[in-house]
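Every protein chain but one is kept in place in this view of the complex.
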Amino acid sequence: MLLSAALFIIGVIGVMVRRNIIIIFMSIELILNAVNINLVAFSAQLQNNVGQVFAIFVVAVAAAEAAVGLGIILAFYRNKETVNIDEMNLMKW
Amino acid sequence: MPAGVSLRDFYYLLPELVLTGGALLVLIADVLLPRRSGHALAWITLLVLAATLASLGTFSGTHEVAHGLIAVDEFALFFKVVFLVSAAVTVLMSVRYLEIEGASPGEYYFLILCATLGMMILAGGIDLITIFIGLETMAVSFYILVGFIKPNQKSNEAAVKYFLLGAFSLGILLYGMSLLYGLSGTTNLRVMAPVFFGPETRHDPRLILAVMLVVAGVGFKIAAVPFHMWAPDVYEGAPTPVTAFLSVGSKAASFAMILRIFLEGLPAMVHDWQILFEALAIVTMTVGNLAALTQTNLKRMLAYSSIAHAGYILIGLVAGTPRGVSAMLIYLFIYTFMQLGAFTVIVLMRRRDVVGDELKDFSGLHFRHPYAAFAMLLFMLSLGGIPPTAGFMGKFWLFSAAIDAHYYWLAVIGVLNSAVSLYYYIRLVVFMYLKKDATGSEPSTTPALTVALAIAVVATIYIGIYPRVLFEIAEASARTLGVVGITAALP
Partner (left out) sequence: MLLLIPLLPLVGFLLNASFGRRVSKPAAGAIACGAMIASFLVSLVSVFRLIALPADARAIAQQVFTWISSGDLAVAFTLRLDPLSAVMILVVTGIGSLIHIYSTAYMHEERDAEYARYFSYLNLFAAFMLVLVLGSNFLVLFVGWEGVGLCSYLLIGFWYEKKSASDAGKKAFIVNRIGDFGFILGVLLAFVHFGTLDFQEIARSSAALGPEAAFGTMSLITLLLFVGATGKSAQIPLYVWLPDAMEGPTPVSALIHAATMVTAGVYMIGRNAVLFSHAPQTLTIIAVVGVATALLAGTIGLVQNDIKRVLAYSTVSQLGYMFLAMGVGAYAAGIFHLYTHAFFKALLFLGSGAVIHALAGEQDLRRMGGLKKDLPITYWTFLIGALAISGVPLLSGFFSKDEILYRTYASGHTLLWIVGLLTSLLTAIYMFRIVFLAFHGHRAEPFADAQDRHARPPQSGSHEAAHAAHLHDAPPAMAIALVVLAVGSVAAGYVGLPQALGGSNRFEKFLEPSFTAADVRSTPDVPDDGAATEGLELGLMAVSTLVAVGGIGLAFFFFLANPRASDRVASQFPGLHRVLMHKYYVDEIYDAAIVQPIRIVSEDGLWKGLDVRVIDGAVNDVAGTVGGASALLRRLQTGSVRAYAASLFLGVVLILGYYLWR
């Protein structure tokens, strides 16, 4: 539980502080892993396997999401030649 | 957990199955048909949506399917109709837009259908896992759709923003869900509800944390302030039909999810989330409307306006009464049409050389295309809540539900906000009717766009004048949700 909480917080901070899109993305994966740890831990504690099923779903969906996300980031990179999040400011106000 | 899924379950999932099959069909047709056959694909997509709509009518009543993973009830049915209709209007809008942008229609329509499928699962989901799956099916489709116009930098940027923030909020939501599971030992909302009524779990700080994280996660999806920052950028950058679908379908689906989670799963925590949503509603309405005032890009303005509308709709949730919930359903239904209609007019303005979403593009529209201007006038009045349009009916019902539940200040703020909102809606009307400018773009219609516009206009007027049927259906739908339980939990 503590481990998962720590991972969660690291992930959240990572999203907010880092500039590189890829690293932000990795931070998000950290958050999802925190969720998985939580689910599995609860599952073991409660002697109830629904949590593990949920965790597997999360893993599967996260994989799909990663594929899509990387595709989007790639398209962005092709257009702008950068992965710096702060250079992404065409639209504001 | 007993294994095996019976044939009966498949029967009740017929609409979802039809839709899935149809989506695959579109994908296959895309390969088989010669290139540049966007019209044919659009037709197939519309047929699939129609078939799904028809299959919704094959059964009635309230059922729990697949061991309590999905509920098939009137509440879900109501939302499914909203999704299918808005998907159909979106397809009608898209035909020409795709031609102009030169994007490949096959994948586009496939993704639209996938997003619709996700929404339908979301509306029926009464289990955290189902809700998660539905949410992701919808969200991932939208990530791609938002960035669908690959050479366009704005579209690209919108996709990256939407994806990163969406994934971030998903992480927060999931973390909350995992806590909910850990504290209740189940992922089924209906099993979960009574567990939390126990005195010791009710005041567990972890439970409060979980509720909070879930509120934040769903707040992102409906673009409630302060989780709204993505919306204006994404709405502006995304292809206009996608923006329309995103602001209508995704929002309605997220509200369905909110109602399921909080009214069915967490009635025990009503005092905690009610005050949260009250604050969210107030802030969301106010910030949305104030920010919309100074926008000059119409899509951006409508983005802020849709943020504000999410605030209005939250009023119904705060009221927490059956009347409040039915008011939410009514408002979502009405909102669907007026918002789609407004975006259809924007698509109408799109030409090869002009984007047509700036305010000045609309100046003097009345003189160039009176029907489009009149339709837009109608949608603006409806969004602003002026009778006899549908928007007035929806707002009236929401605010009276709030007063009925003794949330006087919420209603006052709501009315004040809709008074403020009229400025920017009417500003567009002023541009269309009271300015004569050669700079505006020349709208051009196609049959598909005309049909889309006609649907939206007719619905907006019809519901404004004769809302009775909608009201009755919405009440019946609201009743199938476990709202009775929550009113019992109230003091």
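The first chain written gets the first letter, and so on, giving A and B; residue counts start at 1 in each chain.
Operating definition for what follows: a contact is a pair of C-beta atoms (placed from the backbone, for glycine too) under 8 Å apart; a residue touches a chain by one contact, two chains touch by 3 or more.
This one's a predicted model, so the numbers in the text were calculated from it and none came from an experiment.
Visitor: Which is it among A:V12, A:L39, A:A55 or A:V68 that touches the chain not included here?
Guide: Only one of A:V12, A:L39, A:A55 or A:V68 touches the chain omitted from view, namely A:V12.
Visitor: May I ask which residue of B:I28, B:A54 or B:L293 touches the chain that does not appear here?
Guide: B:L293
Visitor: With respect to the chain omitted from the figure, which of B:A216, B:I261 or B:V345 is a touching residue?
Guide: Per the contact definition at the top, the residue touching the missing chain is B:A216.
Visitor: Could you please point out the chain A residues that touch the chain left off the display?
Guide: Touch set of chain A with respect to the missing chain: 12, 15-17, 19, 24, 85-86, 88-93.
Visitor: Could I get the residues of chain B that touch the absent chain, sorted low to high?
Guide: Here the touching residues of chain B are 160-161, 164-165, 168-169, 172, 208-209, 212-213, 215-216, 219-220, 226-227, 229-230, 232-233, 272, 276, 287, 290-291, 293-294, 323, 326, 367, 370, 374, 381, 386-388, 392-393, 396-397, 399-400, 403-404, 411-412, 415-416, 419-420, 422-424, 426-427, 430, 433-436, 465-468, 471-472, 475.
We take it that only the chains that are shown with their structure count from here on.
Visitor: Report the inter-chain centroid distance for chain A and chain B in whole angstrom, where each centroid is the mean of the CA atoms.
Guide: Computed from C-alpha means, the inter-chain centre distance equals 25 Å.
Visitor: Across the complex, what residues on chain B touch chain A?
Guide: 1, 128-129, 132-133, 136, 140, 143-144, 147, 150-151, 153-154, 156-161, 163-164, 167-168, 170-172, 174-175, 177-179, 181-182, 185-187, 232-233, 236-237
Visitor: Which residues, counting only chain A, touch chain B once they are in their complex?
Guide: My answer: residues 8, 11-12, 15, 21, 24-25, 28, 31-32, 34-35, 38-39, 41-42, 45-46, 48-51, 53-54, 57-58, 61, 64-65, 68-69, 71-73, 75-76, 79-80, 85, 88, 90-92.
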